[in-house]
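Of the protein chains in this complex, one is absent; all others appear in place.
Letters A and B name the chains as they come in the text, with residue numbers starting at 1 for each one.
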Amino acid sequence: MSTTQEKPMTLKSLSHKKDLLTGGHRMCSGCGAPIVLRQVLLAVENPVVLTNATGCLEVSTCLFPFTAWRVPWMHSAFENSAATASGIETMYRALRKKGKIKKEMNFIAIGGDGGTYDIGFQSLSGAMERGHKMLYICYDNGAYMNTGIQRSSATPFGADTTTCPAGDVVPGKPQRRKDLTRIMAAHNVAYAAQASPHNWKDLITKVKKALAADGPSYMGIIAPCNRGWRCQTNDAIQLSKLAVDACFWPLYEVEGGKWTINYDPKDKKRPIKDWLKPQGRFKHLFAPGNEWMLEKFQQGVDADWESLKKLQEAFGR
Amino acid sequence: MPTATKTVAVTGNQAVAEALRQINPDVVPAYPITPSTDIVQRFSEFVNNGEVDTEMILVESEHSAMSAAIGASAAGGRVATATSSQGMALMWEMLFIASGYRLPIFMALVNRALSAPLNIHGDHSDGMGMRDSGWIQLWSENAQEAYDNMVMAPRIAEHMDVRLPIIVCLDGFIISHSIESMKYLPDEEVKKFVGEFAQLNPLLDTDNPKSIGALVLPDYYMEHKRAQHEAMLKVKKVVQDVSAEFAKLSGRKYEIFETYRLEDAEVVLVSLNSAAGTIKDEIDRYRDKGIKAGLLKPRLFRPFPYEEVGAALKNAKAVCVMDRADSFGGYGPMFMEIASALYPHKGPVLFNKIYGLGGRDLMPLDVDQVIDETVEVAKTGKVKMVKEYITVRN
Partner (left out) sequence: MKQMNWKELPHAGTILDAGNAHTYKTGSWRSLKPRWIEENCIQCLFCWIYCPDSSVMVKDEKMTGFDYDHCKGCGVCAMECPGKKGAKAIVMEEEGK
């Protein structure tokens, strides 16, 4: 960690940094993922090497012969962003040991929720357990968007996707989402956190902490997808903020076993329906007869939030 | 002049591990599976005893082993690994990516049957299953060949005309676990022979950022594949050159395939790896009886040297291709290559035996039956059954 007096981070100070993800990529208009990645890259100080799982971000930012990345970037497959980064980080250590590389470097593996919670879960778990000094970032849009909005284990309860459509018998996804950030914390990683792009300062601070941590780190970052969520192209930031205010996506961090909730809306906590309502994928939850779904959703969110607060009480400062 | 060598009595796995120790790769990601586990264990000992300065990645699956190998190689250094059977099957997706990214990773494949049914013993299903993945394949009859091929592997893979991954095959248990007398080269000689490796466009050269692994649409995909095909076309010459240089160093000469009493042979068997040893003995016995028998044993199976193999076999009367793997619903995988190699020639009558699956022994008597049948086919010009399972209870 730097010992010099750090200037407060402001957008003005950040604006001097060159954009490391250029315009000209082909993500949908208003997509949350590139907002997230731009903020992540603003946090980086050392040379950084990225790996990217197959998914929207990957196919849209690096379409031959064009790349939107101004940093070394590698994609190899869908389920192995963490394993690929393990190899890069290990080669870095091998060459550094031999004196062939002198620089300090950072390694960031990126995946969508499908590439992270589902098919890439094993390789992520393995890489974190082995202790590679890398940051894994999941930009979480809650479904397999690149292949046309199929459910993932990050898809929220009730959501209408192309593989769990809201039908007459089965009204959307029957299961609740997997809580991956907690599972990563259970790997005893050096740093695990959740962030949201609406709170850029919190997000960038967390990336800085994660990169400075002495060991593997994990961040889950919510990334609204207007196509999959069936919302507007202009509401990525509004919806990520609402997700946090409704405690669907709490901002918290786990540092060396210490749990800290970074933002508690307290009496400003919004009901979950405020977050669900603008999203077409939850439209059927508001249909007569489906009140139980809204209730069940709210109960799940509340239970998770309460248990998170207990974790903070028990293992916080 | 061949350099001083050390004669040792070791298993095939030990020999491969020794070659890896002498090459001293930068990174070795690995995952255990019988019968290649032993290579990984021995190498771990070298690492933990400081006999190499390799960084190992003890991954959680073979899929991750190959993924990490790809990341490590692209990052900018030498990478090796070893596997067998199900491990190879699990790597399958990543094999094509390693070759598509032109990464000169080298790997030992200790050949083992594929499940189901589950079986840990030797056959060539794993190697044949991955033959179209863009990797160079060298096959080895015994521990000596496996060691020698392994020492040559990085030189071939890393050659500037090639830059492709390479696999060295040896038979599970029959070679991997049997003790043989063989010769090691001195450490310094191997080190000198393999030389230093400089990756092209290494990812860790962060001053020159690059993107590896773009999405490529129909407008460019074919050009990428054509360029990859070109690299494969250059492999044969490189294998020949490296083998010639290796012969100077070791006194052991390797061609792209081995011929045994083939020159004037009328009846010919074609076989890979360890079975060739048994077949050679039987050929000697038939030669003593005045029968012109011979053997062709491919070494370089990918890329397959069609023209040379065709020329070597075209004057035979009958050729029996012995496959230790099946391509269900097709002829044996090697049979298809030999038939293709002979396609431009009038050539011999061809037939195919599937033998030795899941570790089933191929005994001298089995070979005799095959030779007898080949003699008969040579005489009559007629084949009873093009593809037939042998060494099986009927």
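Note that contacts are C-beta pairs under 8 Å (C-beta built on N, C-alpha and C of every residue); 3 or more make two chains touch, one makes a residue touch a chain.
The structure displayed is predicted, hence computed values, not measured ones.
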Candidate in contact with the missing chain, chosen from A:Thr67, A:Asn106, A:Ser123 or A:Gln312: A:Thr67
Full-complex touch with the removed chain, picking from A:Pro34, A:Gly120 or A:Gly158, is A:Pro34
Given B:Asp53, B:Asp132, B:Asp187 or B:Glu223, the one touching the chain that is not displayed: B:Glu223
Missing-chain contacts mapped onto chain B: 100-103, 163, 200-201, 208-212, 214, 216, 219-220, 222-224, 226-227, 230
Over the whole complex, note the residues of chain A touching the chain we left out. 11-12, 14-16, 19, 21-35, 38-39, 61-71, 197, 200, 232-238
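Assume only the chains that are shown with their structure count from here on.
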Rounded to the nearest Å, the gap separating the Cα centres of chain A and chain B is 43
Across the complex, what residues on chain B touch chain A? 26-27, 29, 53-55, 57-61, 63-64, 67-77, 79, 93-94, 97, 101, 203-207, 209-217, 220
Please output the residues of chain A touching chain B within their complex, sorted ascending. 47-49, 51-52, 58-59, 62-67, 69-77, 79-80, 83-88, 90-95, 97-98, 101, 103, 105, 122-123, 125-127, 129-130
